[in-house]
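Before I ask anything, here is the structure I am working with.
As you look at this complex, bear in mind that one protein chain is not there, while each of the others sits in place.
Each chain gets a letter, A and B, in the order it is written, and its residues are counted from 1.
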Amino acid sequence: MTSILKVEGLTKHFPGSKHSLFGKRDLIQAVDGLSFDVAAGEAIGLVGESGCGKSTTGRLITRLLEPTAGKIEFNGIDITHLSNAQMRPIREDLQIIFQDPYASLNPRHTVGTIVASPFRIGGITPEGGVKKRVQELLEIVGLNPEHYNRYPHEFSGGQRQRIGIARALALRPKLIVADEPVSALDVSIQAQVINLLKDLQTQFDIAFIFIAHDLAVVRHFAQRVAVMYLGDIVEIADRDTLYSKPKHPYTKALLSAVPEVDPDAIGSRERIRLTGDVPNPINPPSGCRFRTRCWKAQDICATSRPQLLQIGSSQVACHFPE
Amino acid sequence: MSAFLEVKDLCVSFPTEDGVVRAVDNLSFTLEKGKTLGIVGESGSGKSVTSLAILGLHKGSSAHVTGEILIDGQDINAMAENEVQSLRGNLMSMIFQDALAALHPYYTVGNQIEEAYLVHNKVSKAVAKKRAIEMLDRVGIPDPHKRVDDYPHQFSGGMRQRAMIAMALSCNPSLLIADEPTTALDVTVQAQIIDLLRDLQKEFNTAIILITHDLGVVSETADDILLMYAGKEIEFGTVREILQKPHHPYAWGLLSSIPRLTGNPDKALAAIPGTPPSLISVPSGCAFHPRCSYVSRVGQACSASIPELAPTSAGAHHLVRCHLDSTIRENIFNSEVAPNL
Partner (left out) sequence: MFSYLLRRLVSGTVVLGIVSAIVFGIFFILPADPARLSCGKTCSEELIVKIRHTLELDQTLPVQYGRFIKGIFVGRTYLKGTPAELNCTAPCLGYSFQTDQPVTALLKDRLPATASIAFGASILWLLIGLSSGIVSALRRGTWIDKFSQGVALGAASLQIYFVGLVLQFIFVNKLAWLPAPGYSSPLHYPVDWVKQMALPWITLAFLLSAIYSRLTRAGMIEIMGEDYVRTARAKGLSNRTINMKHVLRGAITPIVTVFGLDLGGLLGGAVITEYVFNIPGLGKLSTDAVANLDLPVITGTVIFSAVFIIVANILVDLLYAVLDPKVRIQ
């Protein structure tokens, strides 16, 4: 299989605050040495808790942020340090959907204008004209094509997220980064949007990076899942392996923390309770970053940072994998 | 003997430019000490408005509240504001979803806990501070005697929610209302907070009303579940009744639409069509009927009249508001819904 995206050693350090006049500025190590591939047409999930760097990763890949180090290769082209102008033709193939359907749509533009914006920016006239194409897109995402002239505030949260999806879909991209696309939506609406994204992914053969904190949501969308902790991937595996045989203690703990809907199944599940919160990315723990909350941690975990190694069908960064 | 908390025919309405909005419509339920009631619903279902009404927090606003809210036999709704004040934080208290916004940014965590304690206890500041440290310690804040002087922004998200719980429990309330207490938290921290609430409940025999949209959270914590839709109670029962044998098509829809860690992930989720209604224009009859797949089995009644809240075939405890016949509902659930869960 050919890969559409190759990420190697991707790093983003944000400048933090300074403590004295000539002192060094703190560095927030949001993403630190991330490597993974996405195959053409593949749906990969990126999960982790707040501060793990999953959203930053999405913004780096779509080049909304400038990477500090590492390499991003999209469709065979090194896009790590391309300028905005150089990125423009590439954006036709590389789109992003945001979490907040209220903040990510310009309230003064009609839905037609919003969905047509990729054509305008790219200077592209689709076959049959922009309007016809936009109406087709609205229909694809399950909106009434007659609502072309309405404004975002006339739509509900779920419908707005559909508008964002139509916009991302306009140029038939090869890869869509979806950053928490359903977490702002009501439970009954979440399923609609997950189903829609899944249909689009298979129908148009688009590769997806699905960023979410909810493991159950990712399970219903992704074929492969990467678990992030404090700026790094700790485990990456195909979906069934990851959910049934997690190898990294953090993945195990994360799965065990998901509340169980069936009251009778609660007792039968293994209960792992992590203590404390995720440490501060300004001063991440030495060695394995998860060691401060890990029940298996030994001396080596503090001194050496585990590399992502192939174990069975998973890749795991742990000195003591399951 | 009457229940510890008894809510009877609670209605909360707000005047708006588009007419009167009935945010909560004829809600009744009971809750005993040491038990947890989960109120579940989506945005606009009226669950948060209900919780504020129980604390009497609509007093002094434009909201119109009718019905009775009896705690230990005293009607909160009939009381004057200053009478309710002496009960708030004392007999009953509340924790909120976003602890960063719900704590005053300019006062220390300790100061805010002390204040809650001092207002209901005639003690010195030093005693109140000791109490604050003791409570922070109890909810699992490390170094409580140091952290007591921190400001909320110096706490992590999980610690802030713990501090809120410490504040709410400082006067040993008999009733705790938790409004989406874990929604803003990460899963691993959410699990810690759920455990903490459960432990504290055992220790203090507190009655808890847990307001949430998350069926997993409610399943792990509640004894009973009250399901709300468009301001109305549409189903009430034990956790097992609601999550394993629900009777309302909306409950079926919710259960079928949530992604889970079990079951076949490649099958499309059975999403509920449409969107939750706006309270300004609630559909006629059963508010859920435009989104319901079983309207055709009833006919005109669904859009014409509001179904009564009636016991199901499971017993008098399990109540549902649906025009479908009880046995038909059981058949539909067993043959069409349950196999797909």
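The definition used in the following text is that a residue touches a chain if its C-beta (ideal position, glycine included) is under 8 Å from a C-beta of that chain, and two chains touch if they have at least 3 such contacts.
Not measured: the values here are computed from a predicted model.
Considering the full assembly, B:Arg88 is the residue among B:Arg22, B:Lys47 or B:Arg88 that touches the omitted chain. Residue B:Val119 is the one among B:Val119, B:Ala314 or B:Leu341 that touches the chain not shown. Within the set B:Leu103, B:Ile211, B:Leu255 or B:Val337, the residue that contacts the chain not displayed is B:Leu103.
Touching the omitted chain from chain B are residues 55, 57, 60, 81-82, 85-90, 93-94, 96, 98, 101-107, 115-116, 119-120, 151, 153, 164, 167-168.
One rule holds in what follows: only the chains that are shown with their structure count from here on.
Against chain B, in their complex, chain A makes its touches with residues 49-50, 156, 158-159, 186-192, 194-195, 198-199, 213-217, 219-220, 239, 243, 253-266, 273-278. Remark: chain B residues 42-43, 156-159, 186-192, 194-195, 213-217, 219-220, 239-240, 243-244, 253-255, 257-262, 265, 268-273, 275-276, 291 touch chain A in the complex.
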